[in-house]
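Presenting subunit A:
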Amino acid sequence: MRFEAPRSVEEAVTALAGQTGAHVLAGGTDLLVKLRSEMIEPELIVDIKRIKGVREIAAEKGGWRIGAAVSGAEMGEHAGLVADWPGVVEAAGLIGSTQVQGRATLAGNLCNASPAADSVPAMVAAGAVARIVGPEGTRDLAVIDVPKGPGKTALARGEFIVSIFLPAKAPRSGDAYLRFIPRTEMDIAVVGCGISLSLDEADRVTAARVALGAVGPKVILVEAAAEAIKRRVLDEAALADLAAACSKAATPIDDKRGTVDFRRHVAGVLARRAAVIAAARAKGDKA
Partner candidate 1 sequence: MVKVLLWGSLADLAGGAREVEVEADTLRALLDGLARDHPGLRSELSRGISVSIDGRIYNDSWFTPITPESEVVLLKRLQGG
Partner candidate 2 sequence: MALDDSNKTRVFKVVGTRPDRPDGIDKVTGRARFGADMVAPGMLTGRILRSPHAHARILRIDASKAEALPGVKAVVTRADFGDVPDHVADIMENCMAGEKALYDGHAIAAVAAISPAVARQALRLIEVEYDVLPHVTDVDEAMKPDAPVLHEGRQQETVPPGMSQNVIARSEFGHGDIEAGLKQADRVLERTYRTAATHQGYIEPHACLATMSADGQGDLWVCTQGHYMVRNTCAAILGLEQGQLRVTASEIGGGFGGKTTVFLEPVALMLAKKSGRPVKMVMSRSEVLRATGPTSSTSIDVKIGMRKDGKITAAYAELRYQGGAWPGSPVNMGAMSGFAPYDLENVKTVGWDVVTNRPKAAAYRAPGAPMAAFAIESAIDELAKGFGLDPLAVRLMNGADEGTKSSYGPTYPAIGLKATLEAAHKHPHWTAPLGKNQGRGVACGFWFNFGGDTCVSLNVTPDGTVTVSEGNPDIGGSRASMTMMAAEELGIPYDQVRTIIADTGSLGQNEVTDGSRVTFAVGLATIEAARSAKREMCRRAAMIWGIDEQAVEWEDGAARPAGPNAGKFPPMTIKEIAAVASNTGGPIAGHHEVTAEGAGVSFATHMVDVEVDPDTGATKILRYTVFQDAGKAVHPSYVEGQFQGGAVQGIGWALNEEYIYGEDGILQNAGFLDYRIPVASDLPMIDTVILEIPNPGHPYGVRGVGETSIVPPLAAVANAVSEAAGVRMTQLPMSPPRVLAAIQAGG
């Protein structure tokens, strides 16, 4: 196995495209576990952290461009990003321990393509877009279209994600992400739910995106859940409809982390709770 730490996107693309069994290293919190357990045996590891700009959070068109090597801890320390997309920041902040937070990245969480990735439902709810570079140049792809199934992504050979873009936050909008785990920390999500919504002056929902994690082979954007609350004030009835839509949309499996029934039910519970937080944020309440 070889190790390279290129200084430019071009060098990185050349290295990745020129070698079968090449893996990208950003935070490394998934890659090194796989390496250690002999799940993968790379020929080449390309550390992208020394590429200019990948460790930066930059303002762009009213939104934020987050470099592929920005860690969860760095996101949590960025006041502007926290103010606009607290749900995404919290979701990233739920990945692993404090130690893992020092390294783990949004891009890595996305490319690992785990159905249970915490940041992905939050990014999907936020309408995030991944910027992908590769031998054919640069392209932008909605985050929801990046994972294709467990461990599978839409990235071609030689391609990697160089940044994630979170769009400008609309007025009177807010986002939130909640997950369920058996302990209070250190677990993989049994169910995750990200919600982004906007309210009018009468607190009626004008726009909403609801995404579920860990209840299907990849993140699920639940259109029916968004429809269930649009044009409504988030009262008990609306929240119940939201929860029901999420439970219905979930297509989970039984495994060591949870059962089908549990996941379906809790998908609704989390959606309801996350919606309340997102709505409070949209109203400007401290939450």
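Miscellaneous remarks
Here is the rule we use: a contact is a pair of C-beta atoms (placed from the backbone, for glycine too) under 8 Å apart; a residue touches a chain by one contact, two chains touch by 3 or more; residues count from 1.
How were these candidates chosen? In short, all candidates are chains of the complex that A comes from, given by their letters.
All values reported here derive from a predicted model rather than from experimental measurement.
Chain contacts in this complex place subunit A in touch with candidate 2, from the set 1 or 2. Note for the complex: subunit A touches candidate 2 at residues 37-38, 180, 182-188, 190, 256-259, 261-262, 265-266, 269.
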